[in-house]
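The other protein chains are all here in position, but one chain of the complex has been omitted.
Here is chain A:
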Amino acid sequence: MRTLTRLDTDSRRARRELDGHIQGDGPLARHTVKSTGQRHAGHASFHESAAKHVTGKAAYIDDLKTPPDTLHVALGLSPVAHGLLTRLELDAVKQAPGVIDVITFHDVPGHTDIGPVFPGDPLFVENDISYAGQCLFAVAATTLQAARRAVKLAVIAIDEQPASLDPVAAAQRKELVRPTHVQERGDWQQALQQASQVIENELFIGGQEHFYLEGQACVVLPTEDEGVIVHTSNQHPSETQKLVAEVLGIPFHAVTVEVRRMGGGFGGKETQASPWACIAAIITRRTGKATRLRLPRSEDMRATGKRHPFHSHYRLAIDANGVIEAGDITLIGDCGYSPDLSDAIVDRAMFHADNAYSLGKARVTGYRAKTHTASNTAFRGFGGPQGMMIIEAAMDDIARKIGVDPLVIRKRNFYRNGYDITHYGQHVDQLKLLHGLVEKLEMDSEYWARRQSIGEFNMASPVIKKGLALTPVKFGISFTAQHLNQAGALLHVYTDGSVMINHGGTEMGQGLHTKICQVVARELGLDLEQVRITATRTDKVPNTSPTAASSGADLNGMAARNAAHKLRERLFDFAASHSAWGLDREEMRLENGMLVAGLGESERRIPWGELVQTAYLNRISLSEKGFYATPLIHYNRATGQGRPFYYYAFGAAVAEVSVDTLSGEYQVDRVDILHDVGNSLNPAIDIGQVEGGFIQGMGWLTTEELKWNDKGVLVSDSPATYKIPTFGDLPATFNVALLEGHPNSMASLYRSKAVGEPPFMLSISVWSALRDALSSLTQYQLSPRLDTPATSERVLLAAQALREKAL
């Protein structure tokens, strides 16, 4: 039946040429979208899902509706950290009310090891138990509660062995998950031997629980052939597709993975979202039923890896002015029981052991220690923050030794002309940006005036001590695994002129989808409302890289832009060749919802809707895929030299704190941040990343304390015992600005820079300010040892130690 709907003008004009030909609408729209104004890349547009977030309509995994016979999965986790599984008696579990299926290692049809890069991560324990929280079996039941209660009926016997929990001792015993890597430049040994002054110290840097608000979750649906559709809260759908296929022993094309959005990721869903999808997929294939699996919070915290704790040590040769001439830095990353991503994470720590400072002739050594804890994994910064901590500790220590303000020491050691090659051989450009950024922040934050008044305050205040610190960030952008620096996109234009873009990146709150829509709207001259992104799916854009390394917009934005470019050029070619229009190909452009050709009086305009309908009727494809691979980057792991990063992102922060040296309590009074994002793609989103990253980093360094008992069981396994920042931790004064007038020196997406991870490390200023406040107890003669997280307990004990030394 034909619908009698009036055609709009664009559609009427496009159809005019059909007169006298065979009629029939097919997919041809009767109405086309209209542009009203311009809101695209560079504008502070709202998050594409904001209205859905605030009304509860944005769906997360556990909100998805599934058939009534859907199964719910609960997991049996190892209660001990190290040992041999001698007996796993599951009869009572199988007979429990509501239980439909129970699976163990022996029920895995395909691959049993799901290590993402290197082997070492069994989906279920076969014999060897390597951490408390490791998965022993899974139970599928008609309700989640039935499944969870059934798990408790298992009879488990384990021959428990002592757990190795000290990464330093493990490194000494050469218990490593991957070989040790070294980066060397110049004769650092001789320089250290001949140095007039050598300074040395060590530091423990704690790990961090991701605490994404939405825990690990997936829903798996059977397909009519041997495959599955996996809905998952996941930063790396392509890897999950691969692992699910391999675990089931089926081709990749039988597995489709879909991610609409995550309720937070932060790195915790890069590799560690896959096991749950694999387990649920096995159950789906065995039962033919839809399967839901979500980890309750405490199980999530016990079963999944965290940010790597590090033990770091430096020995530096300095001159009389506190300038580093040479150094030897050792980083021991606590990787947990398996490699996971630890090779690249410890590498990145090593790449950032210089932060913004020239180490001169230097060696940096990175150990990957194996311990009996969950396999530590990606977390915003990916080792970079831990790497930077040791050199920032050194800056403060040098300042106390030389008797000069730490900011002066930092500036003296910055990469500078003649000292602009890193210890891994990459040239640092944009030196003026780094120096100028810090000088501007120094002025805007009134660093020196506040330094003066803080000095006076501390002289008069015996208990409350204030501290101040400015710390910089230089963070390398690119995956250090070269092949991951590629991205794809798929662009469709429909006959009403509305646009659908899909790409390989995933949305975890960082505003990636918003930015990509802005890119496409800008390239096609459309309103943002005319461009939509749906879920990321492996059947739309295949073989994707994880949304990680801050690269989401850099890579996928370029791929989306590439697709839009190609489509635009095709439309231009068509428009120029379309005799009814008689347009000039030169100067053709898309703007304000129009194709515009010619200049001045000869300017001609074709509305977007008419353009796409005419193109469709003339059998021009309205779909395009895009691709991007980052140029120039390379790194030779054999020599430890190369150019692993396409560019660096910079920033700096000034933090002021007040410390109660009797109780160890403290408060962050003021924070000023100036951060470099090149030309911002969306200032509101970028500011959100800077602020959010800073506060998350502050949590890592202050209140977020992971604690295991002496048997290796995580005891800080809930938000009651693991304290992330809350509303009151927001600094009373929080001035955040993006650096303006410094486009990226490399040809990135509209000369923007990545923003996901770099701001995280601005929080080191808070830790340094705490040390500054403590140092005042010794009239700035001594530098306190302050391991992280710098809880009130650690601050109090550090204050106590300084007081005793100062006596």
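In the analysis below, a residue touches a chain if its C-beta (ideal position, glycine included) is under 8 Å from a C-beta of that chain, and two chains touch if they have at least 3 such contacts; residues count from 1.
Here, contacts and distances are computed from a predicted model.
Participant: Can you tell which of "ABC transporter permease", "Xanthine dehydrogenase small subunit", "Heme/copper-type cytochrome/quinol oxidase subunit 3" or "NAD(P)H-quinone oxidoreductase subunit F" UniProt lists for the chain that's not drawn?
Facilitator: "Xanthine dehydrogenase small subunit"
Participant: Just one of A:188, A:212 or A:635 touches the chain that is missing; which is it?
Facilitator: The one listed residue touching the chain not shown is A:212.
Participant: May I ask which residue of A:239, A:496, A:656 or A:705 touches the chain that does not appear here?
Facilitator: Touching the chain that is not displayed is residue A:705.
Participant: Sort through A:508, A:738 or A:761 and give me the one touching the missing partner chain.
Facilitator: Only one listed residue reaches the unshown chain, and that is A:508.
Participant: Among A:413, A:614, A:658 or A:775, which residue is in contact with the omitted chain in the full complex?
Facilitator: Only one listed residue reaches the unshown chain, and that is A:658.
Participant: Considering the whole complex rather than only what is displayed, give the residues of chain A touching the chain that is not shown.
Facilitator: These residues touch the chain not displayed: 44, 46-47, 49-60, 62-63, 65, 145, 148-149, 152, 210-215, 261-266, 296-298, 461-464, 508-511, 658, 660, 662-667, 684-685, 687-688, 691-696, 703, 705, 707, 715-716, 718-721, 723-730, 732, 734, 736, 791-793, 796-797, 800.
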